[in-house]
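Taking it in order: structure first as structure tokens, then the write-up.
What you see is the complex with one protein chain gone and the rest in place.
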Amino acid sequence: MAINLAGGGATVRKVRRARLIPLWALILGALVMALIGTSPHYAGTDSYVVGLIGKFLCFAIFALSVDLIWGFAGILSLGQAVYFGIGAYMVALSMKLNYTLENATRYGGNIPDFMEWNGLTEVPGFMAPLLSTPVAVALALAIPTLLAFIFGVITFKRHIYGVYCAVITLAEALILERFIVEYQAYTGGFNGITDYSNLRGAPFLWVIIAVTVVCFLGARVLTHSRIGTVLKSIRDNDVRAEFMGYNVANYRIFVFCISAFMAAGAGAMYAAWVGIVSFLDTGPLLSVEAVIWTAVGGRATIIGPFIGAFLIRGLEFVLSGLDIELAGRSIAEYWQIFMGALFIAVVLWIPDGIVGTIGNWVRKRGTGTLGQIREDQDRLAHDRQHDWDPAGATKPGEERV
Amino acid sequence: MLQQLFMQSLNGLGVAGILVIAAAGLAIIFGVAGVINMAHGQFIMVGAYVAAYVDSQGGSMFLAIPLAFIVVAILGLVVERGVIQWIYDRPLETLLATWGVGIIIEVIMKFIFGTLGQKVGWPDLLDGSIKIFARPPHFPYYRVFHVALAIAIMAVTFYIIYRTNFGLKVRAVRRNRSMAGCLGIDTAKIDMLIFMYGSGLAGIAGAVIAPIKAATIDMGFSYAVSSYMVIVLGGVGNLLGIPTGSFLIGEGETLLAFRYNTVIGQLLVFLAIVIAIRVFPRGIFGYQERR
Partner (left out) sequence: MALLEIKGLTTEVSGYKIIDNLDFSVEANELRVLLGPNGAGKTTLIAMITGQFKPTAGKIFFDGKDITGRAPDEIFLAGISRKFQVPNMYETLSVYDNVMISLQTDRKVFKYMFKRVSPAENERIWEILEFIELADRANDPADTMSHGERQWLEMGMLIGSNPKLLLLDEPTTGMTEQGKQRTAQLIEKIAKSHTVLLVEHDMHVVRRLGKKVTVLHQGKLLAEGPLAEVVENEMVKAVYLGKGRH
């Protein structure tokens, strides 16, 4: 039996890699741009649709940040809204402070109304830096990233992940939410921060679109580069990665910080665009929702979170707006049941999400199911090596100890 | 001052009692089946509404407690058979699916009972308080009741897990699922029964909490999160983790809330937990890593 260990040498040395910017993404992007550009809604920049697009894009970036850690590194955080929310609050506070400097409140003060209600007479010293917009934006991005870093060092260095990480992050979000409600003199409490001049309109929409494109490309570069492969290897088998000399904790911290940075950016733009932030934007609810957007769209794909966020938020918008009655109740009340059912359905039946399922389907059409591939190739391997026999039967007369 | 501190720590004990009742079910399910039920808060809420219903029909709380156990255990059975049994091997996705279950339960309860909270009365037996010191605050009977019930629940659970045949199977499944399966233990059935039992305990928690907080749709969530923290801090390697975690969190939050305020109390306890897991990555009573 001749076994050639030197290798055939006849193989084609070609690595299949996805293109950095897939053609369909370019076409889709151009189409969306054209749609927005030519839309009659676009002329009236106050239009509801334009408002929704900006908002959804922020949510999409947020979902992408969840996807980066969950889909590509296997960390499920149910408190990602903490970073989104802190980013949003920093910007909202800054805008509100600046707004009230020029527009006095009903009581004639030049400090935000919620501070007035709570008996403050001037802006507290520690908030003064927020008056400067660049400082506020820098803080909005830096504080969440720093928090994520600290959180990552504490947990990932001690091999805390999986379910434990999920519930700890959930508690984190809940506590921040309560903190904001409790310290209403500084945060606007239950009502949130409202009534400041938002940036909704054409110029800022282009900023959001530009940031979205940058995030999309950034995530694509990150996940398709060599370090992305390492992240995926950690997701698949962290023990193996550690025995391969990778400091798994450091890689997790790294991607967690990037994700927090992205979430904070989304939050900052969201606050500037929508013109109202509340404690709900930092809480567990939004965090879990973002995970669901990602799950519906497709985990471990870049476009999935975008599709998920737009689809679910869009559905929510359409369904809650419908004026249909069912069994004496408006359909808006059933909306949440639909959401709950969707959560379950996605986990049970389409765990790969929309994009992932379509991807599987395309692959199946091309080459057969994964199971078939495995069978075929096992047969091939068998033909080639004549030794693949799971039963491992000893041939008669062979020496065995 | 010292008197106050003493009374507060007694109160903390009462809070810890509620936490034990709320977390026990969750911890047992997590310990055996490895899934965390995100609808735990809603299970507690259903238990509270059962108590509210019993109360509105003139029944006593002592009737409400077993009834809540049964109703929520059946709810748990439905959820386990309908959703969770398919995804035991994907614990992270169980979180999402059970979150969805929680939303559905919430909406259904809203349809039935409306959004307004429902007050639940005390049994006369638990009215009044022990007058340890001449001046108030006194130590109310219901706190004593919470602690007593918590001890009773832990005792029953200990008995079931360590003294019965069923408990032996449960421990076998927990240690080595596939091996237990090979030895003829129906692991799926064990999972199901444990899930029912854990859910039932959540129902009891709801029935007990209802008189202090009134039954509202969103009452359960914060108890559920506290229960998760009990698991993280106490660990599920040993049943003792539940009372230990509950005691530390209950006392910590009560005393810090007394010194500062509730939110600061929760925040500090949370930070303490996060720091504690650096020392005990799987909780104080977590599985010991093989050395």
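In order of appearance the chains are A and B, and numbering begins at 1 in each one.
In the analysis below, a contact is a pair of C-beta atoms (placed from the backbone, for glycine too) under 8 Å apart; a residue touches a chain by one contact, two chains touch by 3 or more.
Predicted model only: the values in this text are computed from it and were never measured.
Novice: For the full complex, which residue in A:227, A:311 or A:358 touches the chain that was left out?
Specialist: Only one listed residue reaches the unshown chain, and that is A:227.
Novice: In the whole complex, what residues of chain A lie against the chain that is missing from view?
Specialist: On the side of chain A, residues 1, 3-9, 11-16, 225-227, 229-230, 232-233, 235-237, 239-248, 250-251, 254, 370, 373-374, 377-378, 381, 385-390, 392-395, 398-401 touch the unshown chain.
Throughout what follows, only the chains that are shown with their structure count from here on.
Novice: State, to the nearest whole Å, the distance from the C-alpha centre of chain A to the C-alpha centre of chain B.
Specialist: Using C-alpha averages as centres, the distance is 31 Å.
Novice: Applying the document's contact rule, which stretches of chain B touch chain A when the two form their complex?
Specialist: 30, 34, 36, 83, 86-87, 90-97, 99-104, 106-108, 110-111, 221-222, 225, 228-229, 231-232, 261-263, 266-267, 270, 273-275, 277-278, 281-282
Novice: For the complex, which residues does chain A have touching chain B?
Specialist: Residues 76, 78, 151, 154-155, 157-160, 162-164, 166-168, 170-172, 174-175, 178-179, 181-183, 284, 288, 291-292, 295, 329, 333-334, 336-337, 339-344, 346-348, 351.
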